[in-house]
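Here the complex is missing a single protein chain, while all its other protein chains stay put.
Entry: chain A
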Amino acid sequence: MNPLPHSLDLAAEPAIAISGLVKLFGDHRALGGVDLTVRRGEKVVICGPSGSGKSTLIRCINALERLDGGRIVVNGIELTADEGTVQDIRQEVGMVFQHFNLFPHLTALENCMLAPQLNRGLSRAQAAKLAMAHLERVHLADQAHKYPSRLSGGQQQRVAIARALCMEPRILLFDEPTSALDPEMVNEVLGVMEDLATGGVTMLCVTHEMGFARRVADRCVFMDRGAIVEEGGSREFFDAPASERLRGFLAQILH
C-alpha cells in the first residue's frame, strides 16, 4: 500500500512474530508460552473452546492486554510498554470486536472518521471521503448518517469493519466477529470478511465459523488451555486432525 524505501527488507519479515507469550490473570495462566508466526498477507483462523486463550492471544498483539512474558513483534516493531511503540503498533493493526464497540453518540460516518482525522492528519473532508469509500466497501454507504442504534447487528459489525479499515492497517484482527450476531446476519459479515481476504491484508481471525475457515484460511490454529495444540493448512486441519483434542472439538462444533 505505502511503499517505503526499505520495503524489500520488510517483505522478508513476518507480519506478526510471537514467541513464548505468557499472560496471567491472577493465578490463572491464560497463555502459557505461545509461539506463532504469521506471514505477510497470510489469513489465519484461530479456534478453540471458550477459555482456551484465543481472544487473549490476539488482544495481546495490539496491547489491549499487557504481556507477562515473551515477545511480540508486529511488522518489525517490538511491542514494549512504551506508549509511543504501542501507538505505532495500533496504527498498523485494525481490530474488530465481538460486540462491535461502535461509539453510540457518533454516526456510522463519524465513527469511521475519528481515528483517521486524529492519527493520519486528514482534514474533515478528506476523512469523510475516506470513510465513505470504506463504508461503500462494506455496502453501507446509504446508512452513513445513521447512529449505530438505528442499525442491525450485522450492519453495526460492518461499520466496525469499515472503521478499522479507515486506518488502512496492514494487519486485521477479528475477535469472534460473528458470535454476537443473530444467525441471519452472520453471512453478510462473513461475506465482507471474505471480500477483504482477497486483498493483501494480513488477517488473524478468532472464529468458530468453520465454513469461513475452510474457504479463506491459509492456516488454522487450534488452541486449548492457553497453548497451541495443533496447526495446519485448512484442508488437513479439518479432514485429518492429528490430535485427539482437535478431533473432539471439531466433532462438537460440526455436530
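In this text, a contact is a pair of C-beta atoms (placed from the backbone, for glycine too) under 8 Å apart; a residue touches a chain by one contact, two chains touch by 3 or more; residues count from 1.
In this text, contacts and distances are computed from a predicted model.
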Given the options "TonB-dependent receptor", "Multidrug resistance protein MdtN", "Carbon-monoxide dehydrogenase medium subunit" or "Histidine/lysine/arginine/ornithine ABC transporter permease HisQ", say which is the protein name UniProt records for the missing chain. "Histidine/lysine/arginine/ornithine ABC transporter permease HisQ"
Option touching the unshown chain, where A:Met95, A:Ala128, A:Ala144 or A:Val192 are the choices: A:Met95
Check each of A:Lys23, A:His134, A:Arg163 or A:Arg245 against the chain that is not shown and name the one that touches it. A:Arg163
Residue positions on chain A contacting the omitted chain are 62-64, 87, 90-91, 93-95, 97, 99-107, 114-115, 118-119, 147-149, 163-164, 167
